[in-house]
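Sharing a structure below in structure tokens format, with a few things to ask.
All protein chains but one are shown in place.
Coming up: chain A.
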């Protein structure tokens, strides 16, 4: 059983590993060129096709050719499996560039497959004499036009390319070329700087590693296509793939000599083009060439030589008054939203300047001062687009006019001038004249919201500082006046006076308080003496007989007690009530029985006043005793 499984496995493995019987045989090899007749420097594409064959087929070596430069440009493989038969086709591509005219034979080319050598048939190529200086061959893109020259510029303006900078890392297979559309131009004239990456590798552009230095220029980034267009180009007899990676429009701000440092680009390249192993070869086939799964990539920093630009000043001769710096080619149009308005109602005048030039710095034509009209700049919008190889655009200005009086409002023709660098002359354009009927209205003037945000067109600028210097001398002295006293004098006098008043008030308050304290002490001290004096009088009253006199006794006793307690407690004897007395006594921590006996005394007084006179004698005696007892105690 085990044996059976082993055999089966062995069979499967051998079936998988051994090549199919049909493969080793039928290796067909052919060579072909895309044309038999070519001009000098014209590219001829040679392809060697191998049908069948297996394993690692190394790219065939082209025998040395005297009449041609030969370059390997990659391989393409195709595998098919039809009716159990596998088919493999490998194509090796070469570029041949004829160097001499005549009839030449290419090959036979040897191909080694599994140790066996196969040969192709020789190919005859006829090379004709000089046809085009730099031959252009559409492959696959449209014909290559050497420099990026703006169509509007004369052919003389075509500048030589700035050659790749030889550096320690210089690699002839990849370089960057920076082209300026012009080297001599007028102030504010447009110039386009084109960055082209020329490569013979599988290359990935990764942006700028060092930004270009363009001081002295107004820079406007060129709107680029999303997909970078690639073209083939021959430089020094070698075929390169060219991609224009960046374009900037530059506008010099002032005349003079300027040096533009183009900065540096970063590109990642796949260095190894001739794979050695089967796996590498498989993955580096044209199908995978962009994926670079196992490819070794190297970053390259590419720079170019600085470019010197000469900027000429604009000619003074024939400069119109309305010229405000626009250089290029422009056209102007304008429109108005209403022809008839009411007084204080806004009218919108739209001015559009369109063309090739520095759109961003354009200003609208100056509006002359109009009587009884308020003018507001409300809005300005810029748009950019490409026209051939130049940057162009459109700037729309909206100007709001508010007529303040009724009648006809005439907006005069507004002149706009620019300098045309091709024709080397100034051109003045103008908007049409507008006439607006203004009806009378009683409504208050309204500033349009859109205009209120903007600045009024009537000159309302910030005060401009022209220079700085010290401020001027002071021409008068701050002499102390002899008539008026210094504030210190008044404040000091006031402070002293107030201090005196305060001190007096304080002294008086203290004095009053002290006197109060003294009086209360005196009252307390003399309280008993006064009470005993009154007690003597009371004793005399007790001896009286009439009931009227008896009542007088109790009244007197009550008065005595009131006076005594008021003196002791430093209160007024008038209106003194029992609850007040009790409260004060408790507050002074007088013993409870003492308070009780004082309460009893007052109760007795109140009772006897309404009782009959028989009860009087006993009560009077008792009362006297009570008073004496209270007087003896300390409160």
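To be clear about the criterion, a contact is a pair of C-beta atoms (placed from the backbone, for glycine too) under 8 Å apart; a residue touches a chain by one contact, two chains touch by 3 or more; residues count from 1.
The criterion applied here is as follows: contacts and distances are computed from a predicted model.
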* Asked: UniProt names the one chain left off this complex as which of "Fumarate reductase cytochrome b subunit", "Anti-sigma K factor RskA C-terminal domain-containing protein", "Transketolase" or "SH3b domain-containing protein"?
  -> "SH3b domain-containing protein"
* Asked: Among the options A:64, A:317, A:440 or A:468, which residue touches the chain absent from this view?
  -> A:468
* Asked: Where the complex has a chain not shown, which of A:115, A:207 or A:487 is the residue touching it?
  -> A:487
* Structure fact -> From A:502, A:526 or A:607, the answer for touching the chain not displayed is A:502
* Structure fact -> Across the whole complex, the chain not displayed is touched by chain A residues 468-479, 482, 487-488, 491-492, 494-495, 498-499, 501-502, 505-506, 509
